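Taken from a larger complex, these chains appear in their original positions, while the remainder are omitted.
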Amino acid sequence: MLHEDRLFSTDPAVRGIARKLYDEVKDLPIISPHGHVEAQMFAENKPFPDPAQLLIVPDHYIFRLLYSQGISLESLGVRPVDGSWFETDSRKIWQIFCEKFYLFAGTPTGVWLMHEFSELFGIQEKLSDADAQEIYNRIQEKLNLPDFLPRAMFDRFNLEVLSTTDGASDDLKYHRKIRESGWKGNVVPCFRPDDVTNLQNPNWKQNIVRLGELTGITIQSFRDFVSALEKRRKEFIEMGAVATDHGVELPWTHELSPNEADRIFQDALKGKVTDESAKLFTAHMLMEMARMSVEDGMVMQIHPGCYRDHNREVFRRFGQNKGADIPLQTEFTKSLSELLNKFGNRRDFTVVVFTLDETTYSRELATLAGHYPAMKIGPTWWFFDSINGMTRHREAILETASIYNTVGFIDDTRAFPSIPARHDVSRRIDCNYLAGLFARHIIDMESAEIMAREMAYGLSKRTYCLKK
Amino acid sequence: MLHEDRLFSTDPAVRGIARKLYDEVKDLPIISPHGHVEAQMFAENKPFPDPAQLLIVPDHYIFRLLYSQGISLESLGVRPVDGSWFETDSRKIWQIFCEKFYLFAGTPTGVWLMHEFSELFGIQEKLSDADAQEIYNRIQEKLNLPDFLPRAMFDRFNLEVLSTTDGASDDLKYHRKIRESGWKGNVVPCFRPDDVTNLQNPNWKQNIVRLGELTGITIQSFRDFVSALEKRRKEFIEMGAVATDHGVELPWTHELSPNEADRIFQDALKGKVTDESAKLFTAHMLMEMARMSVEDGMVMQIHPGCYRDHNREVFRRFGQNKGADIPLQTEFTKSLSELLNKFGNRRDFTVVVFTLDETTYSRELATLAGHYPAMKIGPTWWFFDSINGMTRHREAILETASIYNTVGFIDDTRAFPSIPARHDVSRRIDCNYLAGLFARHIIDMESAEIMAREMAYGLSKRTYCLKK
């Protein structure tokens, strides 16, 4: 089922080199400093319940495509928030999935799943309607084994570090539990304060209260708010955090005066928030977060340009992260101007910028990162974490920014068992890209080998891990 | 002149598979549910007058490129609206075309024409200055044969269905004549009410009058207008229509209150139209049209993002569709939000979205269609109906939306004899794309074969034809 030359060019002159480069990097440890796997999984280390609950129900890549073809989310086991019916029979969910598996042909999800089935569960045949329950049984059998507990899988995956993503008002209790357990797996949090920096978050007020409780600071002013954030950042760092993350709709950065910031904050405490005040506050908070990163050394990550919960009915019935987040055109040159002018010339600060707007790769991101010492370009994100997506990313960025102003590959997944598959795809695409450069006499073999290692491991290790 | 492996990858590992897949789909019937061929042609079934009038004078792909190189439209037989001179000697037009045929090397027009010359007229040599008149004679001879009458060509092309495009104020008399003739060719209309939904159409008022006459409804209010449109849609459906089409500059959708809509409509009847009122009205009419599609089952098509008649002198002298329509940046995520929120979760509604802004393929269209059950992505349109254009379309869309949220290939042409050439190009490109996936071990042969058939025939057949 899995061919050893998969994803490589079919041209023998390229394929042979790609294979050679890949052989040297395929077993390098995995650095995963930004993702959405839950710490609870490793704190509790309980067996995964069954194939559907492991592979389908939590994966919006899978259920969004099934939903687009007319299959209800309820029938796929997605729980409505109002407590109404949803499928709880995992075998039925699995059956639908197997019947519709043909939809994933040629998609990255299809590629990852085939890797997982084959490498993780030893299933070499193609999923089908007829064999659905038998394959279910075989996976279930494995999931019952100690080797398939979360921590065992973590070790088998050769994960050097795995970061979760946590709000400013998250108590990190599971991270603490992992630390206290004596287990050596390096699971760290990432500080993502959108829950308190986005004034339009419906739970903003209670998140502020929670932030106050966690820090012991009564938050009555913008100044208090900043102090609380600084304190929480310290706690995150103590739990191993190396980075922050900011999921803003616009990457616009703009510094307010202390009075302006405080006025907007006070208004928000009173429930007075406008689109304009929320936008200004977010722009200002990006500046504040950059300042704090300069001070405490955490790498700053920005994930902008996503219209969240585009489908309001799906949001109302099922909540967030249900496959209805849609990219928007995004502008960086003017938007990041204030942040880069204030902090971009520093060598003690790193801001990693991601995008869902591929037009910005060559036009804006590569040219900004190819100049400012502080800026690096994130890997392909979300829909673009795919074979064509990665290829376009490399082709558009590397000529201007060089690989050295990127952070190599890091995944960004909620689907824990897909992590090795995702890194494997990326390592193959990178080796194939470098093999193409070598075969067209653009780089030599020594460079290709160094670059392959950097893209698979070195760049992300240096960007994220050695800063602490 | 036509190589059997044309357009396929030069890599033997891919080419062999592409050829095999292509052999299985090349003779499938052609589904053409959206185009601009005139029904009159089949109603009257008169011989095409001569090579220039068949191939050059009506084809803005051809005369726009000649015009860009300094050749006047008059000399190419394009008739000025003011009755001033234009070339009527088709041999002279043909001579210019042959002298300048080198301009089309590497363009899709060049590829289509070579296919037409070879397959339709048996001309295997390259067009040249010296042979121009002799080739003219050979084509003319064929055009005089019964086999080259429109209906005979329709049958030879293996057209399962051909849709024309007709305004809301079009009387469909030629469609009626075809039905009454007893000829079995399936020529159907498509309901394109831009003539009455665009308040800035210079003939808007008289189109409304005409719409009233055709429906027997005195149109004095927005309510009357809606009733008239509903009635006309019924008539279109009776003549076989399966789809509507909407050529809007912006794809913005927005529902007005009945009072607002009526106020704008009443103002327009009095000749009071502003850019803002026209924009609001179009946005509202897209919502109305979606509602009607839910009710009567016609597939809704949206072709946005074109700046019509950019060259005002050419428009003034020659009228519309003279090669001066230029694409605009287009936004879908926010623009389609209202329409998709109201109707996008339905399984009894289909909206097919086209674009001239390729940046929206992966960023907006694939992500929206990869979630909303009602939305499908149209094929490459206009300038992008080409080898590179189609390749980019597949590469950008299919990883996120899968082929199953597209409608396969449908052409959109005024040039009747180019229809088989266009579908042949698309089938070659798709088979080549799938062959690449197979050769890189991303999909298996069974999937490739199913997908090739779907892209050539199954997807468009299901989307358009089986809804009635």
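Think of it as A and B in the order they're written, each chain with its own count starting at 1.
Following the convention adopted for this analysis, a contact is a pair of C-beta atoms (placed from the backbone, for glycine too) under 8 Å apart; a residue touches a chain by one contact, two chains touch by 3 or more.
Note that this is a predicted model, so its numbers are computed, not measured.
Engineer: Every chain here is the same sequence and 2 are shown, so how many copies does the full assembly contain in this file?
Structural biologist: Assembly-level count of identical protein chains is 3.
Keep this in mind: only the chains that are shown with their structure count from here on.
Engineer: Quick one: report the Å distance separating chain A from chain B, using the average Cα coordinate of each chain.
Structural biologist: Computed from C-alpha means, the inter-chain centre distance equals 40 Å.
Engineer: Please output the residues of chain B touching chain A within their complex, sorted ascending.
Structural biologist: Residues 11, 13-14, 331, 333-334, 337, 340-341, 344-345, 347, 359, 362-364, 366-373, 375, 395-396, 398-405, 434, 436-437, 439-444, 447, 450-451.
Engineer: Show which residues of chain A lie in contact with chain B when the two form their complex.
Structural biologist: My answer: residues 2-3, 5-11, 64-65, 67-70, 102-108, 110-111, 126, 307, 310-314, 323-324, 326-329, 356-359, 383-384, 386-389, 392.
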